[in-house]
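Provided herewith is a single structure, encoded as structure tokens, for subsequent inquiry.
For this depiction, one protein chain was excluded, whereas all remaining protein chains were kept in their positions.
Here is chain A:
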Amino acid sequence: MACLKGVNAVMLDISGVLKDTADGADVAIPGSVNAVNRLKEAGIPIRFCTNETTTTRKNLVDRLQKLGFSIKEEEVFSPAPAVCQVLRQRGLRPHLLVHPASEADFDAVDKNKPNCVVIGDAAENFSYENMNKAFQTLIAMDNPVLISMGKGKYYKDSNSLILDVGAYMKALEYACDIEADVVGKPSASFFLAVLQDMERVPEETLMVGDDIESDVGGAQRCGIRAALVRTGKYRSSDENHPKVKPDIIVNDLSQLVDELLAAGGKL
């Protein structure tokens, strides 16, 4: 396919591209374990770009390895390590509204006398009282700083769609009349950090995801081509999105790799 010509590096979303979640357990999407292997055998560098914040990066990698994926921790880019870097650079001490299983990613961070709020996909922890604590922390600041790990609208869990961090980020933005700093997809700095790590330019890179806005839209704004897969949270209406048009739409990762290798994807 012409639209894949010259692609020699790939960024892969994890949830909805490599695996789904059913009743709390991970399930590999058919063909995806092999698809990753085929990319690696072809010598195409891969980075895994996820907005996953309901677990630590290490735990996520362990779970994917158990499913049979060839994946190493240093190949995974997730928002929490990026946030920790931002906190250090800006001298910020967070009040955390995050999933209990992801708190370990922030162990080394000073959380006394918070001067910002960090929000992730807290799932069950998105109670009214927890939202209120985050709100009260923000509204008490002269200049409220809200850092959001991604801004996804929803995702798929056990065959039903559920609210993602973006919805709760918007709630706090509206309550305090502020705008959050988004770390993770779709922010350009996140994609650019991944490119830098791969030593690639946008024009030779492809992002593969199931989120039309965070994955496809975010990558395209950086000049990175983007493929939408019809797995995970995909809905047919995504193909008629008013603003975002994927460079290619495929049934799943396996088909994408077929097309990419057929297009002569390098080497």
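As a working rule, contacts are C-beta pairs under 8 Å (C-beta built on N, C-alpha and C of every residue); 3 or more make two chains touch, one makes a residue touch a chain; residues count from 1.
The definition used in the following text is that contacts and distances are computed from a predicted model.
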"Folic acid synthesis protein FOL1", "Protein C12orf4 homolog", "Nuclear transcription factor Y subunit B-9" or "Haloacid dehalogenase-like hydrolase domain-containing protein 2" - which is the UniProt name of the missing chain: "Haloacid dehalogenase-like hydrolase domain-containing protein 2"
Option touching the unshown chain, where A:L39, A:L96, A:V117 or A:L172 are the choices: A:L172
Residue of A:Q85, A:Q136 or A:N251 touching the missing chain in the full complex: A:Q136
Residue touching the undisplayed chain, where the options are A:F106, A:F126 or A:F190: A:F126
Contact footprint on chain A, counting only the chain that is left out: 123-128, 131-132, 135-136, 139, 153-154, 160-164, 166-168, 170-177
